[in-house]
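Here it is, the structure, as structure tokens.
With one protein chain withheld, the remaining protein chains of the complex are depicted in position.
Chains here go by letter, A, B, C, D and E, matching the order in which they are written, and residues are numbered from 1 within each.
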């Protein structure tokens, strides 16, 4: 389980806390694997815990955005940044949650080619803008998203998911993180 | 204390937990203010806690990188992304920690113009590469940093700080977060 | 068979030549479908014939490059240009020809993350350079590829495949061409 | 006639077919030269024939676009890609067909500076968009061109010419193709 | 006074003209220093005089733009070009002339984050456009600035200041010019 999954030599700590062992076991049971990103953080429990807490809140917690919407944002960001790990893992999540393999492919390849309703398209256009040119985001941009019915809390969540994957894309790519091979065939 | 500090209407929760009140009070005592980024997260305790945990670990926790080195990386990333909030707040931190106001200015304006030793320059060049083109980072790039004496754990920490500010830059800029005015005159 | 597959209203000519009917029938037999790109050209036989002739020569004809190598180049170019049609169709071809689904994914997502031998990597780096900055290609770049054992004819073929997909990517994307849904599940 | 015109060592086949000899002789008679791009393809008849067929159809065949319009598009694309060969050869064609040397210069240097009617400007803006960002072309962009009276077939032809020069620019630049010196003084 | 201030070895001429000595003395009296950019030009009186004449006319002479407006433009251009010298020196000028240290910081870090009136914002957006994409400036852009009450002479002056700093940014950065340390603490 602690096989090295990045190009950095950072072995897992010898004594994992009980709560961490249970968490990894839970992953194994529910997902059939421990995602490599989790293994990559096992060298330091403070970093592991901080990552898991933020990930769980953003992607699995309460939000006006559905889990599928959050995963679509994740893949659009990861596609712009060309992050191998995150496109593989979250592309699978989009296929799984939507039941639409082509939708997962489109998020990876070019979200503009997907047959999206206007609200979803506006959400992803805003996510792409925040990814590529956050310093230029203006009140007009935020109002543009509000006009499609997104609340200020929804807008925060879009931005937060973009931010999170702007972070993990860089961590995964710059450490040379390899995704679990299991993802490739999932939900095709 | 809960005055709105972003362009999103997300008021603080009415009942802050005791631990949060103490944390904010501690900020007030040690920094003379509560940084606006903290106030911006007070609308949701899970997000506040996750942000503080990750920030504290990365910027204040144990690391082979000094706090000044981490703050220099923070400002270089924030300068590339032109994040108003983070350049202001962390530019002040570089001035404070280094005792060298011009160094803080150089990190904001063009780190390549600063009179840095080769090791620090290599660290910041790598940080800039991860910020701008993480998908192109290769073993050769990682070896280049190793050649200046950085361990794999140090390299992880450089990447993690770059990642964290790639996230917070987008959250701050896209929400229109305003820095506390106190920073501008600090450590000049 | 002549259902509109682009966002331009260009119906197939009413009387297809016999040789064209046979060609389409052959596609149906060998591929189980008529690729939409062929249907898109059915409005004008001169264009259809010119496209098929060039495609067949470049991708199926004699070359020092294997068919898989040519398809890998095709996907790398199409990924840089984010062409929905060509990433879908030729990503499937890479999976099929290589028997390695993850390789097809990597060509789409970030070819730099794939575990390629140095010769193949040099070929794809050169293809990416020609795609992104052909005006800067120099003798040194050509010599760099020659050093990996590519002949001048091989180099021509790399360039020609890059050129061809630089063309078809633009035709497909700018006409709004939709790929056959059959590709998505192939060779997973 | 078969002097090497690129930086690749690909000599002409020893036995040119009769039809090819006649075609080259025709060029000599009508243009006073054999364009080097044709000589560059003489090493392989299948490639020569495919290139000539596509070129002839697109640039000389039936179209709602005039030959001058097609050549203007060719130069705008080649200018964006900074292709030495195609700017020289097709810049001359614009000067020749328009009888306006300054127009040829403007297509090379900055088409936005030329005193064009709105329809032509819209055509060239669309061509520039397809050249630079085909993955972002939308129904709104196509409707924008339609609003200037271009039919769907015209739009296809604009896109096809852009595509063709996106291809030949890369083939010419990446092989180091040198234009015939005769072009420089033509139609000044 | 003639200490080398760039990375080029170009010592001051041994015999400065009287008018130059007086000019430098005047700087010393009024500014408390001789700005390094002046020292950098002392190796050649023709260049020194030409620079001073143009600078004085543009930044100190008659104009519909206030000196503060001209300095704001100077810093926005210098920030886009990341010129260390000019951001330091003219950032100080903005702080000084406006009496608002945060305004100087915002011009350096991201002028879009500053609380500007619409007219000033339009002026700086136009300046940024001329800095980044002058070849695309159109009548519509000029009319956009006119709509905020700028005269054609004002527009010329905006463009001229952008042009001047597009020049001096390159001269300062490419020669490795170091700003006088005195600027950093000014008007904080």
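Going forward, contacts are C-beta pairs under 8 Å (C-beta built on N, C-alpha and C of every residue); 3 or more make two chains touch, one makes a residue touch a chain.
Bear in mind that the values here come from a model prediction, so they are computed numbers and not experimental data.
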| item | value |
| --- | --- |
| Visible chains that the absent chain touches, using the contact criterion stated earlier | B, C, D, E |
| Which of D:67, D:82 or D:136 contacts the chain that the document leaves out | D:82 |
| Residue of E:24, E:72, E:94 or E:160 in touch with the missing chain, whole complex considered | E:160 |
| Touch residues of subunit C, complete complex, unshown partner | 135-136, 138 |
| Subunit E residues touching the omitted chain (full complex) | 7-10, 43, 46-47, 49-51, 53-54, 57, 61, 81-84, 130-131, 134-135, 137, 139, 142, 152-153, 155-156, 159-160, 162-164, 166-171, 173-176 |
| Missing-chain contacts mapped onto subunit B | 110, 112-113 |
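Basically, only the chains that are shown with their structure count from here on.
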| item | value |
| --- | --- |
| Touching subunit A and also subunit E, the following chains | B, D |
| Rigid-body rotation angle, subunit D and subunit B, from Cα fit (steps of 5°) | 180 |
| Centre-of-Cα separation between subunit D and subunit C, whole angstrom | 22 |
| CA centroid of subunit C to CA centroid of subunit E, Å | 51 |
| Centre-to-centre distance between subunit C and subunit B (centres being mean Cα positions), rounded to whole Å | 44 |
| Two or more partner chains touched - positions in subunit B | 82-84, 135, 173 |
| Arrangement of touching chains [line / ring / star / complete / other] | other |
| Full enumeration of touching chain pairs | A-B, A-C, A-D, A-E, B-C, B-E, C-D, D-E |
